[in-house]
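Just below is one structure, and these are the notes that go with it.
Shown here: the complex without one of its protein chains, the others still in place.
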Amino acid sequence: MLTYLIRRFLYAIPILIGVNLITFALFFVVNTPDDMARMQLGTKRVTPDAIAKWKAERGYDKPLLWNAQAQGSAKLSDTIFYDKSVSMFAFDFGRADDGRDISTEIRSRMGPSLAIAIPVFILGLWVAISFALLLVFFRGTYLDLTGVVVCVAMMSISSLFYIIGGQWLVSKVWHLVPISGLGPGLDAGRFLILPVVIAVVSGIGGSARWYRTIFLEECNRDYVRTARAKGLSELTVLFRHVLKNAMIPILTGVVVVIPGLFLGSLLIESFFGIPGLGSYTIDAISAQDFAVVRAMVFIGSVLYIIGLWLTDISYTLVDPRIRLS
Amino acid sequence: MSLLSVKDLSVQIGAGKPVDAVSFEIKPGQTFALLGESGCGKSMTALAIMRLLPPAARVQGGLVDYAKQNLLDLPEVEMRRVRGGGIGMIFQEPATSLNPVMTIGQQIGEVLALHCGLRNGSARQRALELLESVGLPDAERRLDEYPFQLSGGMKQRAMIAMALAGDPELLIADEPTTALDVTIQAQVLDLLKKLQQERGMGILLITHDLGVVERMADHVGVMYAGQLIEVAPRDQFFANPAHPYSQKLFASLPERAGRGQRLETIPGMVPPLDTQHTGCRFTPRCASAMSHCKTIEPAWYSIHGKQQVRCHLFDPQQVGMNTVIKAAPPKPAAEIARVQTNTLLQVCDLKVHFPIQKGLLQRTVGHVRAVDGVSFALPAGRTLALVGESGCGKTTVGKAILQLLQPSSGSVQLAGQELTGLSAHALRPLRAQAQMVFQDPFSSLNPRMRVGAIIAEGMQALGQKLSKQDVEARIAELLGQVGLRADMATRYPHEFSGGQRQRIAIARALAVNPKLLICDEPTSALDVSVQAQIVNLLHDLQDKLGLAYLFITHNMAVVDYLADDVAVMYKGKIVEHGSADDVLSRPQNAYTQELLAAAFTRMRGAAA
Partner (left out) sequence: MKPVLLWSDILLFLLVFISIGAAWWARRNPQLCAAWRQVGASRIGVAAATILVFFVVVALLDSVHYRERLAGKAGESQQYSVEVVSVLDAVLHTQKTRTEKTYSAPLAMHLFAKESLTDSAGKSVGRDFPRLKFGGQHLSNEDEWAGDVAKHIVIGLLGALLLGSALVFSLRRIVLACAPWFAWQAAAITLAGMFAVGGVIVALAPYYHVFGTDKVGQDVLYLTLKSIRTGLLLGTLTTLVMLPAALLFGILAGYKSGWIDDVIQYVYTVLNSIPDVLLIAASMLMMQVVIDTHPDWFATAAERSDARLLSLCLIMGITSWTGLCRLLRAETLKLRELEFVQAAQAFGVSSWAIMARHILPNVMHIVMITLVMNFSSLVLAEAVLSYIGIGVDPATISFGTMINTARMELAREPMVWWSLVAAFCFMFVLVLAANLFADTVRDAFDPRGRVS
């Protein structure tokens, strides 16, 4: 059991190396630093001097993989690859274009991101599972049919519209909560309600429908028939037997995203002006700040791998077949 | 005073009627067996009684009288008290019928809490008693174990304990032993019998197995195409089955006495669910059918007092027809002198081990010895039966011989040529000599290919240079050989029944003119009457083409009928090997004896 988890943990290393190589290739091989400098500086001021200065400021003036001029181990370490890629393993991401340290920035922005992401995750899961259970309890009736149609309709609306519509309705028409920003301390709650509700609502359609399919699949299994033959009520069958078994496939899809909550929600944060990692990423993308994007890619994949690992652990908690063999 | 009385129960699914006006009754302490092939409505009857029908099916009419109330009219809340309380139920597949993520104790406790009001300590105590009463070894520990930690037989025992937890007056057992090995089957049946005597419980037993009926039932009801067609006390039924269908069921069992003869078969198959019936439903398959059978539905006729049958042959108004017409005795098959010829297949010390990997680095810490040193020889034109229970490695032997699995060591020689260690390329020309017929006719044919293409695949793969016409002619010939029509080549497998599919699978194997056919449980997924058709076909093909069979099976009756030699496998090893006569009549090994005892106590009655 423990060796299994350790082995799965070690599996992360080659994957992170792979991610690192991909980002390195993407950022430094597809385009040379010269290209990036030219792009950033714009066409007017492109002089060789300006390019050299731009590269020197950001440490892109070194050779890519092998520094022939350096001495000893510096031949390897005094390169772009070592500076920009290998150092990521130590969570050292360097500086953004505006000169701030990326690691500090990330640390300070994690809080607001989580303040939205965690309530969204828990509420969303709870609402979607309850809704799906309701539909399954009334399966085959018009309520079920209507529910499915509503789910499909909700899935067909772009998340952009949920945000725009929600903002407009609640903040401009009803004047209930502030439209964007984040206040200090407890006051933050007022700012967070709307984004959380919108994020939950926009996710319900897809996930409730998916859970419903899983529940229905479980409902057709033999052990459910056995449970009914025992004289259990439909509700007991659903909650004690079906739900427990259905949690296994649901966990696969759900647990893996938990660590990703740190990354926040790109759209919600940028629409509501919340200073989290999501809006940080969006800002970096629109400012074409390669260093920040690279850092976020790396952190994102680290979190994903932690998610995979958590999935393994949660499996062993829920499924005795894995726990005990 | 009857415990349960079912009157004119009908169930409808779409246009079809899987259960049509079924009536019977069960007395306390007695067993009523519903006998019939798959798809004749036995399970639907049971589910209708429990009101657990699938959503598409609904009860169309009738009466289920239990404890002075009609179960079909009961409000759902009351019905729940009956389920698990008054009437317990066990199902065919213990592996899927138990909740995989709840412990055995929890699953039994649920019933105790619901029907007996027992909780916690007292519930645990009671659950323990129940597990002990069903003979589950190490019951204390099993309470906290999950179903996957129990073997098939143990799961079925746990299932029975669960059904008994509500202290039911009636137990519905839906094919309770079909998924189990023969030796386990006998134990579970004995257990049911013992529990019945202790508790005076009525049992509704649903089965397709005459042996099980003989062992368990007091009364027998034979079902065909949704109808009961014969109801009789057991002894009368076994002494003198009246309905032509019942007679055929007996005749199509392979048995020792009939060795070398063709088995009786029932032509055709059970009609599909949505058939609109007129007259007697068995008419198309009946050897004694008369002209009015097709148009007039027979009424119930009594013979010998308690035996009732629904057949025009027993109509007292039909002068001279009220006697049982014995079907014409089966023709003896042409006895071909089976000359002992050269050894076709020689297997020496064959081993197949699967590594068990453990630890951080996935080091191999041991092996599962699926096949552990098996040796035998099979002469051309003869049949060797490889017998054993599930998991003994017999299928692995078959696959290792054909090099579908890499043997760990040992040698396999086919017509003098070593097969192990050959490259895929070098092996190809030899593959024409040995082919395989698989167990499950539903997964052994690619659903996306036409029958013709399925049969032709082997010819093409083995590089036979044939023109298109030649291939078509050969396909037609092969289909004819296995008793199918040539125009079936353009159809897809899903249009065929299980038996027909198995014929197609045989034709596919024969396409490359093999000398050896490895038959891996070719009849175990089929109904009794169809099983007889396939066994006859294999018998005929051997006579005609001089094939050698390696017949892998757990069915002793078929072994007895087909095999020249028998090898009994147990835990990866051959424990007994000899001529069929020797092994079956004078078994030396204890395991063989147990196997035979389990199989043939059940056959005794059937052979009567």
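To keep things simple, chains are lettered A and B as they appear, and every chain counts its residues starting from 1.
The definition used in the following text is that contacts are C-beta pairs under 8 Å (C-beta built on N, C-alpha and C of every residue); 3 or more make two chains touch, one makes a residue touch a chain.
All of these numbers come straight from a predicted model, not from anything done at the bench.
Residue in contact with the omitted chain (choice from B:Leu74, B:Cys116 or B:Leu462): B:Leu462.
Note on the undisplayed chain: of the listed residues B:Thr177, B:Gln435 or B:Asn555, the one touching it is B:Gln435. For the chain left out of this panel, the touching residue among A:Val170, A:Ile274, A:Ile305 or A:Val318 is A:Ile305. With the whole complex as reference, residues 54-56, 399, 402, 404, 424, 427-428, 431, 435-436, 438-440, 443-449, 454, 457-458, 461-462, 492, 494, 505, 508-509, 512 of chain B touch the missing chain. Touching residues on chain A toward the chain that is not drawn are 14-15, 18-19, 22-23, 26-27, 30-31, 35-36, 38-39, 139-140, 152-153, 155-161, 164, 168, 213, 216-217, 220, 260, 263, 266-267, 270, 281-282, 285-286, 288, 290, 293-294, 296-297, 300-301, 304-305, 308.
We take it that only the chains that are shown with their structure count from here on.
A separation of 52 Å divides the Cα centre of chain A from that of chain B.
Note for the complex: chain B touches chain A at residues 50, 52, 55, 80-85, 88-89, 91, 93, 96-103, 110-111, 114-115, 146, 148-149, 159, 162-163, 166, 358-360, 362. Taken in their complex, chain A has these residues touching chain B: 3, 6-7, 10, 140, 221-223, 225-233, 240-241, 244-245, 248, 318-321, 324-325.
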